[in-house]
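The complex appears here minus one protein chain, its other protein chains still in place.
Just so it is clear, A and B label the chains in written order, and each chain counts residues from 1 on its own.
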Amino acid sequence: MIENLLSGFSAFGDPLVWLSLIFGSLVGYLIGAIPGLGPSLGVALLIPFTYGLDPVVSIVGLVALYAAAEYGGAITAILINSPGTSAAVATAWDGYPLSQQGKAGEALLVSIVTSGIGIFISALFLLFTAVPLSEFALRFGPGEYFALALVGLSLVVGLAEGSVVKGAVAMGIGLALATVGLDTQTGTPRFAASVELFEGLPLVPVLLGLYALSEVLFLVEEGVTAKIKSAPLGGWRTWNWKGLWSLNGVVFRSSVLGYIIGIIPGAGASIASFIAYAVAKKTSKTPERFGKGSIEGVAASEAANNAAVSGAMAPLLALGIPGSPTTAVMIGALMIQGIQPGPLLFSRNPEIPYTIFASLWIGVPVMVFIGLAGARAWAHVANIPGPAIAAIVAGICLVGAYASEGTMFPVYVMTAFGILGYLLRKVQVPLAPIILALVLGEMMETNFRRALITSHGSLEIFYTSPLTVALLLTAILAFALPAVGFIRKRRRAAMAADPSV
Amino acid sequence: MENEALNKGEEPVQGYVRIPLSILEIATGLIVLAILSWYVVEAYHLPKPFNSTDVGAGGFPLLVAFGTGIATVSMIGLAVARHMGKMGKADSRWRRPLFVLTVALLLVGQAVTFETLGVYLCTALFSAAIMVAAGERRILHVLGVSIGLVAFIYVVFALALNVVFP
């Protein structure tokens, strides 16, 4: 293995490989930062450029692009509350409040450093555990996927600020929205007034609307008000090294979580970042700061969504099964190069997996360097006055939504959800459960029904597999604990108000 | 929206509307219930599954509607209880409602006219209009931002990514 790993690193003796790495990182950084475009689109765009290239050169560029694009989403999430991908939503929850408090520079610094560390740690795990953990991931059948989706959903209860009941309403709305479109088991159109809706609501325009466009309307409410000046990001000597170091626990836990969730085919970076965020909040000493500008929140989300990149690589390398939409595109790229990803990849083309390990590691400093250089410039965006930000966000969202599919439909969806998001925020209905339910809804329904079909209608599929049982118990606990806490708090409040009770 | 408690002039901020949160929650709850009933009717009429062990296309939506219905009814119930004065009251403040409404209409406008005006004219016009509506009065700033935005879109989307716009 050491030998193969060395040969993986030796690929970097070729300047063309470096060029590919830097080019991939830059493109990924840009594509990730633009609301509406994401890593899978980026990789698909780069494929035509890899035709004539050596497989090693092209795979390095694609991996670098994937990792950098998964990071790029954090920039707009922090600065203008526009998570370009669903994996950056959790970053926006704390990143944008930090930005409003004049700490955009610090948030960007933390996001890029923790993203880098997330990749670094997870790539190490990938090297040693890709094969066994991918085999383990095969044990995820329909029952397990359903239970996993439920775990993700149950975390909503812990995340939603304010009223638990409103969180439940929001979750219901999200689940209902997720059922729009053609049914995956019977092919019947559901709640779809027009053919455009057959594919379901496009996620990214909904995200842009609920978060970014509704924020435009909030900026209008503010009008021209004195903004808190963002502290400029100084040289490395001035950084809060102690503060960064204190994040080590969160970053490590989130990286491991992100990696493991990334391995499960179909789970992916967004679920990883949601779960890591929820776990970070549960284990934090200052959970009350989550959602209001917690550095830990940014670190958890970013470390996890980048660690999921290595995670998604594991089943690709070990089994030839893509762990995420982006790796599915990569399989296509490899096959065009005449390389068949699959169980024989390690013995037949060892240079490919080991080059991927090497490029994940070597890519980290390159990506962090680009990110830090960018962070200094981007931090100034936070100082632009409110009305100008509003106009810029509205314009970029418009163009980004159009570019995401090349049709007007996502633009209309985004606008409608922008206004809806504003109204919901005014009634203090939390938005996070809507997004989470929309992301998880289809996975939940499809697998619930698939589970019942494979078990011939018997519910025992949900309690005979230990994995399903463990996941379901986790979900029930996560649902029940906040509710118990809520009731206890109520009782205590009632007692305080009325001593006769 | 119901403008129950209008600006009573306690705050110097220009025009804002204050609505008791409980009223808004009841209104939202009723709207959600109305949409849910349409949803249930639609789900109910979905075809039965071919496979007898499948819950069918309508099964899961009905389950979702049931759960959401309960949550919505409890939200309305809690809001009514709060409105009757059992618990602490809260207000929802809608600041500068006219400007917000204007910008909301502008957002709809930019989406509707995007195809006819073309990307550059559309973003230039509407970004300027949104800035003015948001309270920016410095002409140079308004012009600068809208021109800068158009330039940015051209460089990133048209030049670098080769997106074909209307």
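Convention: contacts are C-beta pairs under 8 Å (C-beta built on N, C-alpha and C of every residue); 3 or more make two chains touch, one makes a residue touch a chain.
Just so we're on the same page, contacts and distances are computed from a predicted model.
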| item | value |
| --- | --- |
| Name of the absent chain as recorded in UniProt (options "Multisubunit sodium/proton antiporter MrpB subunit", "Xanthine dehydrogenase family protein subunit M", "Spore cortex-lytic enzyme" or "Tripartite tricarboxylate transporter substrate binding protein") | "Tripartite tricarboxylate transporter substrate binding protein" |
| Options A:184, A:240 or A:464, residue touching the unrepresented chain | A:184 |
| Listed residues A:276, A:319, A:367 or A:475, member touching the removed chain | A:319 |
| Interface with the unshown chain - residue positions in subunit A | 23, 27, 40-41, 44-49, 51-53, 137-142, 181-189, 195-196, 198-200, 265-266, 315, 319-322, 325, 328-332, 335-336, 338, 340-345, 403-406, 446, 450, 453-454, 456 |
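Going forward, only the chains that are shown with their structure count from here on.
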| item | value |
| --- | --- |
| Gap in Å, rounded to a whole number, between the CA centres of subunit B and subunit A | 24 |
| In the complex, subunit A residues that touch subunit B | 30, 34, 37, 45, 163, 165-166, 168-169, 171-173, 175-176, 179, 183, 185-186, 188, 190-191, 213, 216-217, 219-224, 385-388, 390-392, 394-396, 398-399, 402-403, 406, 408, 411-412, 414-415, 418-419, 422-424, 426-429, 445, 448-449, 452-453, 455-457 |
| Of all residues in subunit B, those that touch subunit A in their complex | 14, 21, 24-25, 28-29, 32, 36, 39, 42-43, 46-47, 49-61, 64-65, 67-68, 71-72, 74-75, 78, 92, 94-96, 99-100, 103-104, 106-108, 110-111, 114-115, 119, 122-123, 126-128, 130-137, 141, 145-146, 149, 152-153, 156-157, 160-161, 163-165 |
